[in-house]
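The other protein chains are all here in position, but one chain of the complex has been omitted.
Chain lettering (A and B) follows the sequence in which the chains are written, and residue indices restart at 1 in each chain.
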Amino acid sequence: MIRFEGICKSFGGARAVNDVTLDVARGSLCALVGTSGSGKSTLLRLANRLLEADEGSIRFDGADVTNIPPVELRRRMGYVIQSVGLFPHWTVERNIATVPRLLGWPSARIDQRVAELLDLVGLPPGLHARRYPDELSGGQQQRVGVARALAGEPELLLMDEPFGAVDPPTRRGLQDSLMAIQKRTGTTILLVTHDVEEAIRLGGTLAVLDQGRLLQTGTPAQVLAQPATDAVARFFGGPLLGLNRLKALRVGDRAHAGAPSPGEGEPIDAEATLEAALARMVAEGRSRLPVRRLANGAPGVLDLADLVRP
Amino acid sequence: MRMAGRLARRPVVWVGAIFLALTFGMGGLAPHLGFLFRAGTRLVYTRASFPELVASHALLTGAASLIAIAIGLAAALFATRPAGRAYAATLDRLGALAQTFPPVAVLALAVPSLGYGALPTGFALVLYGVLPVMGAGMAGLRSVPAAVLEAADGTGFSPGTRLWRIELPLAAPILLAGVRTSVTIGIGTATIGSTVGALTLGSPIIDGLSGDNPAFVLQGTVLVALFAVTVDLAIGEAQRALPQRPN
């Protein structure tokens, strides 16, 4: 969907992005992660030409972005930022309709699209469509922000620390919604985050940046199992890296077939993270948990030893 | 030595120096300015000497400003205390309404009841001087964060000590900005006061305009402009001298 090739970008002599090559496949979710100043936001803003690259090329759906006028390019990509930036003088409805109106859709189609999107992001249209942004909570505002970004049926959704400003429970709710939305719409998502937990939770591909360089790409499980450099290991928890790895793995990945014996407590879902399994073992003082259904449909068990298996 | 050097670089010092030099030197300088004007133009203003005009202008503005600052500050204090808070909105509205009235019109309207001269001018000066001080005083006192007030109350400050030690120092920058505006307006209004007979630096301007004498007009305008800028810069220095407060 979008491919960065040998991208460099400097600000007043300082290299913000240094020779980055990255391919984001259609329909995937790629999280650019790294500490602040690692160049991840810069890379994102190069994608929709809010910034222009010094070197290298960016291909969007096969075409070089410099051949697409910025305004047209941006209308084909959704854009969500941490501070949301909803237009305070427009209703929720009008905010979401921004890009469709810019694209000149007929009003019936716009109305239908707005209702559809409010539903998609989990805001009942009857309650929220005519409200103004300052009448919404932070989490609701960000939901509107996501709906607004999706309104023009973009081929790619760019998100710059979209959930950084909301409290942890709300953030988890928004992350769940985002994953559900991607499942339904199949939109490609390129997302920037410095939140390790968020990066692991959203799954997809991680692209770890440090000081402008792309250090490693891969699934969370791959990156956490074999961090390419010390910097990657440090970012994912340093000495606590192992604990974060448990977040990236599911019970089903490690459980083995076996009949649970009585008195081993409630069975755990195969979809649960290993972290959740460990938490239950610690809380209940057991070293073995029954597993509800493995991939083949049979019940299984998870031993403490399974967690530490390489 | 270095301090003196730094002082000399401040604009207030040299603008003020030029102003003082011209105040005392204008009498001597004026007769030599004939080349600027039509032949036969009277060059020396005789109704009063320039030091006299400056003194009269400064006295009128100074006295009126002091009264205006006292009234404005008192009103601002009243409107931000628990007893007077209910009247804050009313005072705001009255201030906004009074600001709509053109100063010259008010000055002229004061003449029938107060006569000609310094009295109607002083009245208009006080009236227009109060508004910025009151507005800035209210804004300044309201700008003190509620958490700071709560902390002060929690530490056991009495209302009076809290006002003196916490609120006024924190409100001082905004308050002083209001005083600066008030005094600037005052100097301007006093200049116009010469149209109703007050003796100020506006007098040569008015006499020059009505007597078709550009020499008087020039002398008056230059001096009064320098006077206003000097005073403005001086209050600006006082503002800089206040301890900086991060906002």
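Keep in mind that, in the parts below, contacts are C-beta pairs under 8 Å (C-beta built on N, C-alpha and C of every residue); 3 or more make two chains touch, one makes a residue touch a chain.
Here is the rule we use: contacts and distances are computed from a predicted model.
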Name under which UniProt lists the unshown chain, selected from "histidine kinase", "Hydrogenase 4 subunit B", "Carbon-monoxide dehydrogenase medium subunit" or "Osmoprotectant transport system permease protein": "Osmoprotectant transport system permease protein"
Hidden-chain contact residue, picked from the options B:S49, B:T221 or B:Q239: B:T221
Check the options B:L77, B:L94 or B:L119 and report the residue that touches the missing chain. B:L94
Using the touch definition up top, pick the residue from B:V54, B:A152, B:L199 or B:V229 that touches the left-out chain. B:V229
Could I get the residues of chain B that touch the absent chain, sorted low to high? 36, 85-90, 92-94, 97, 99-106, 108-109, 111-113, 139, 142-143, 145-146, 184, 187-188, 190-192, 194-196, 202, 205-206, 208-209, 214, 217-218, 220-221, 224-225, 228-229, 232
Interface with the unshown chain - residue positions in chain A: 48, 50, 70-75, 79, 81, 83-89, 98-99, 102, 130-132, 134-135, 145, 148-149, 158
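Definition applied: only the chains that are shown with their structure count from here on.
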Cα centroid separation, chain A vs chain B, in Å, comes to 60
